[in-house]
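One protein chain is absent from this view; the other protein chains keep their places.
Then we have chain A:
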Amino acid sequence: MKNIKFSLLGMLFGIVIVKAEVISWFRIQEMFRFQAFHMYGVIGSAIVVGIISIQIIKRFGLKTIHQEPIVIPDKKFNWGNVYGGLIFGFGWAITGACPGPLFALIGSGYLVIIATLLSAIAGTWVYGLLREKLPH
């Protein structure tokens, strides 16, 4: 039951990304062609609110609802950030969707995207399989 609150939050996130058309292939095309500010505005303002929120949490030493201290693990650089990032970018431009929108598109009735999601899971699995052999 303790996970229900995450489903509710995910639901709100799903509603927002559908309503802002972030899940539309056309919006992603528009973004990569610099023909609209919309997507940059969405991501940019999300980051600004995120930065301010985390600063508030850190400055005031806020705790979780279970009274645990909030710790955010640091991201360590490795070359996977670059190689993987480029590969992800290729996929993002082709499908017009990153992982969040894949779920929202399925909920929106674009059931063919189930195949895209399964293929993304397969991609993750193949990465796990080849991980030791890939440059990082």
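Convention: contacts are C-beta pairs under 8 Å (C-beta built on N, C-alpha and C of every residue); 3 or more make two chains touch, one makes a residue touch a chain; residues count from 1.
The criterion applied here is as follows: contacts and distances are computed from a predicted model.
Asker: Refer to UniProt and select, among "Protein-arginine kinase activator protein", "NADH-quinone oxidoreductase subunit D", "ABC transporter permease subunit" or "YeeE/YedE family protein", the name of the complex member that is left out.
Answerer: Result for the unshown chain: "YeeE/YedE family protein".
Asker: Can you list where chain A touches the absent chain?
Answerer: On the chain A side, contact with the omitted chain comes from 3-33, 35-51, 53-54, 56-57, 62, 64-66, 68, 70-78, 80-100, 102-113, 115-129, 131, 134.
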